[in-house]
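One chain of protein is taken out of this complex; the other chains stay put.
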Amino acid sequence: MSLIEQLRAQFPFYAAANPCHYLDNAATSQIHQQALAAMAGQEASRANVHRSPYRLAEASTHAYGEARARVARFLNAAANDEVVFTSGATAALNLVAYSVGETLQAGDEVLISAAEHHSNFVPWLRLRERSGIRLRVLPLLPDGRIATASLAELVTERCRLIAITHCSNVTGAVTDVAAVVAAARKVGALVLLDGAQQVQHGPVDVQMLGADFYAFSSHKCFGPTGVGVLWGRQAVLERLPPFMTGGGMVGEVSLESLSFAAPPARFEAGTPPVAQAIGLGAAVDWLMTLPWAEIHQAESALLARLLAGLATFPAVRLIGPADLARRLPIVSFEVRGIHPHDVCQVLGERQVALRGGNHCAQPLFAALNSAGATRASLALYNDAADVDALLAGLEDALKVLS
Amino acid sequence: MSLIEQLRAQFPFYAAANPCHYLDNAATSQIHQQALAAMAGQEASRANVHRSPYRLAEASTHAYGEARARVARFLNAAANDEVVFTSGATAALNLVAYSVGETLQAGDEVLISAAEHHSNFVPWLRLRERSGIRLRVLPLLPDGRIATASLAELVTERCRLIAITHCSNVTGAVTDVAAVVAAARKVGALVLLDGAQQVQHGPVDVQMLGADFYAFSSHKCFGPTGVGVLWGRQAVLERLPPFMTGGGMVGEVSLESLSFAAPPARFEAGTPPVAQAIGLGAAVDWLMTLPWAEIHQAESALLARLLAGLATFPAVRLIGPADLARRLPIVSFEVRGIHPHDVCQVLGERQVALRGGNHCAQPLFAALNSAGATRASLALYNDAADVDALLAGLEDALKVLS
Amino acid sequence: MTSSVYQQAIKELAQAAHGSGRLDHPDGAARLDNPLCGDRVDLTVSLAGEVIAAVAHETRACLLCRAAASLLGLTAPGRSPSEMRAATAALEAMLNSAAVLSPEWQALAVFAPVAAYPSRHGCVLLPFQALQAALQGKPQ
Partner (left out) sequence: MTSSVYQQAIKELAQAAHGSGRLDHPDGAARLDNPLCGDRVDLTVSLAGEVIAAVAHETRACLLCRAAASLLGLTAPGRSPSEMRAATAALEAMLNSAAVLSPEWQALAVFAPVAAYPSRHGCVLLPFQALQAALQGKPQ
């Protein structure tokens, strides 16, 4: 069996009758069988986490803690307690916006980029409304990459936080994190990376990246829906107030006094997504076993095949960098005179799953002067037949729609 | 087959080898097979919700919408769009505290009770810190019921919201909602009911209750972990700002202008817990088919057996109303001279699953002058053998621990 | 090279773009966005007594939405606001529950294949909803 065949054999999606050419992985990936089995197994006989001394409760608590440890290993976190489970990347980003936001003063600055997903853009607009912070925005190069050269100008002494995507969900461009972290360190600002798109393409090393926060969603890295992660540097988490509050995260509670548990409990109010976190733990555990060099090579080859194919269509304009370095296999393009939804519709009828529109990134499309794009996003189980089906379908679409 | 046997046959928990006497249903219930299957089926071949015109995405969007419709029926909501999916009851309560909270002024009042779970207590303490609202607290009667007679005094013209539990997770006491709603209407205050404990015991009718918000968690009513519901009256939801922000809930997004989608999307930032919501939909669909009169009779009989059994122990003191009317089968008790965790430990070794401590309700225990209690909470699949195992185990515990 | 949705009639409607433009002195106007896909319709309408005298729309949208706007531009003039409300309801019913169209509104049948794609319903409905919004508060 080839690597791709081996991988496909582990996904329930490919066991279904007539799986489509699934190229919408940036929206959500398919689930790995281990993640699904771990989640279902936990649910089948369950108890709440937090202390109760009967066998099922001890088992839930243990499995939930083990999931945390697995995510910590996946991110190379310095400690398990740096991993906070949330309901998704959006919730993780909102957690930082509310919690760090509470510590900021009017006039303090937060730096984002024009490439951000709405989930890392709107929370900061809202914080600006609440707290009078100043929001600065890194501009884009014409090919959609973030203009990190502007860091020197935009990171001022008042900058408290740089919140930036690790990889764009539209262009596939990977951010020059080292430059961002270096600029932040100069002024003592924190760095939050939105890793929603990155983690699908392999484990990351938060210590090497040098960031303070890292956010991602389980459903985009082969785990269940309903859970995500905020990793935070322990010393930073320890001095932050909570975001949501409720059961499981307090010390003392009365009308007169209120204290909070240490992280990560402080940030996990209420019953967490126990089974989903356990499913995610299984997914990242599996991800850590994969031959990533080989997979990256395969992904790059497919990406090259797709870009070369698209280049043969005079009506197609690529949104995003054309060179393969510093770029993930997420490919957005315009088709002159044809609306992305019409492209997606025709391709969808041909069993090619794409997504079209502004991809929750209106500021990026405004910056690149585009009304929207069709996006194909590849994952480790995609093969040349998927890419070729897209290219053939696109040829059809041009005929049908012109 | 008896009703209980029929019910048990539908729970994977009872198919496992040696299921314990599970009496920790107020913490989390076991999952129904339909809910588990619906969740797993959705995950096995999936796409994100929100519009994309390929078959899998259309199917996900449809199933997610259908889940919303099912929850709307379960609550007898006036419209499907009154149902907001959250990550749990705690998130639903925080949503109201942040969103309604944003519309309040210093000096406005929020009324809660001393019986609240921390998830409906701490968010209001935090709002008080943020906004300078005044927090008033309905006291308790000696048997733990909320003293609704104090409503007349505590609901002032400045009262904007009454946030109160539908049923206590410690005492099992069901709140006199009609009295609360009547008091609120007099001054134009909104009413939020925390239904986390109630929904496990049958469908509720939010229109008949007359509240404005209703919050609950899936995992406490036989659905998956990782999802919950905030129901809100449409006219109320429409005039509220969002809580979390991000993908899927905006209109226009730019540095200069920001608008939000209509409810429920406005309150569902990011990728929702799609598969979990679909699992919850299956759970409530099943709940709506049950013979509730018969189940309530069985639950009451078991409750009576438990209370009668406990009454034979001179060392046991009940926390909560002794009469069966207006009370759910959640039973907390102290054992003189013995710490709840020691009781739970001995019972746990005997395969009786209980929970001990302050049950995330420190203000209630402070009001009742108790340091904590052991809790047994019954659900529709419990039987006399479960109760008898508890009573026998308690006898043992007294011997072991004295 | 076929598509269940993009039949010749739809493509011709979109191409024709009946009623495209903007009225100088409208009695009503509305801009409707579909935030999830970026479709936008700017619609102006003028009334003559009980009936719609003219409709004009600027539509930046997908082919389905443009075809629907064009059909609206073709059929609305001369009808009453309440007739157009009925048409909108008929269109919605056909999409959502495959309801059969009355003989009067057979022209809407070109959109029947879209029923299978709920994510596209909004594209077809947007121009009709824009007309409703523009007529809001006007005599029926």
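Chains: A, B and C, in written order; residue numbering restarts at 1 for each.
Going forward, contacts are C-beta pairs under 8 Å (C-beta built on N, C-alpha and C of every residue); 3 or more make two chains touch, one makes a residue touch a chain.
Every value quoted in this text rests on a predicted model; they were computed, and no experiment measured them.
Looking at the complete complex, one finds that the omitted chain is in touch with A, B. Check A:Glu58, A:Asp143, A:Asp176 or A:Glu395 against the missing chain and you find that the one touching it is A:Glu58.
Although one chain is not drawn, the whole complex shows that of B:Arg55, B:Arg305 or B:His339 it is B:His339 that touches it.
Against the chain not displayed here, chain A makes contact via residues 50-53, 57-58, 61-62, 248, 250-252, 261.
In the full complex, chain B makes contact with the omitted chain through residues 338-342, 345-346, 348-349, 356-358, 371-372, 396, 399-401.
Methods note: only the chains that are shown with their structure count from here on.
Taken as a contact graph, with one node per protein chain and an edge wherever two chains touch, the assembly is complete, since every chain touches every other chain. Centre to centre, using the average C-alpha position, chain B and chain C are separated by 45 Å.
Per-chain Cα centroids separate chain A from chain C by 38 Å. Between chain A and chain B the centroid-to-centroid distance comes to 31 Å (mean Cα coordinates, whole Å).
In chain B, the residues that touch at least two other chains are 51-53, 57, 248, 250, 252. In chain C, the residues that reach two or more other chains under the touch definition are 36-37, 117, 120.
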